[in-house]
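Sharing a structure, written as structure tokens. Questions coming.
Every protein chain of the complex appears in place save one, which is left out.
Take a look at chain A:
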Amino acid sequence: MQYLVSVIDDKSNPGSTDRRPAISAFNERLIAEGYWVFSGGLADTDAATVIDNRGEQAVFSDGPFVESKEYLAGVWVWEAPDLDVALKLAAEASKVCDRKVEVRPFL
């Protein structure tokens, strides 16, 4: 079963910026143990563009789809047998990247 692990940062109280080496090491381990599917950090929400093409023509708007203190800073996709395994890894992941993470199963 695949799980999306969202890394949540906080604009008013952001996590530390020196996490890259620790995250790389953690990713190596995820790969070695067969959990890693995909991961990536995201540019700041300032770089986001929202497109709505449900009407007559596409409307482009500058900025994220929702303005909030908390925002999505990166994602992992893991393959794990069940939620307990995913939660255990997620607890480590939160420490490694010094941010909150959300775990959600894919359908």
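Basically, a residue touches a chain if its C-beta (ideal position, glycine included) is under 8 Å from a C-beta of that chain, and two chains touch if they have at least 3 such contacts; residues count from 1.
We adopt the following convention: contacts and distances are computed from a predicted model.
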Exercise. Under which of the names "Sorbitol/mannitol transport system permease protein", "Fe-Mo cluster-binding NifX family protein", "RNA polymerase sigma-70 factor (ECF subfamily)" or "Aldehyde dehydrogenase" is the non-displayed chain listed in UniProt?
Worked result: "RNA polymerase sigma-70 factor (ECF subfamily)"
For this session: Can you work out which residue in A:Met1, A:Ala47 or A:Val66 touches the chain that's missing from view?
Result: A:Met1
Exercise. Can you list where chain A touches the absent chain?
Worked result: 1, 81-84, 87-88, 103-105, 107
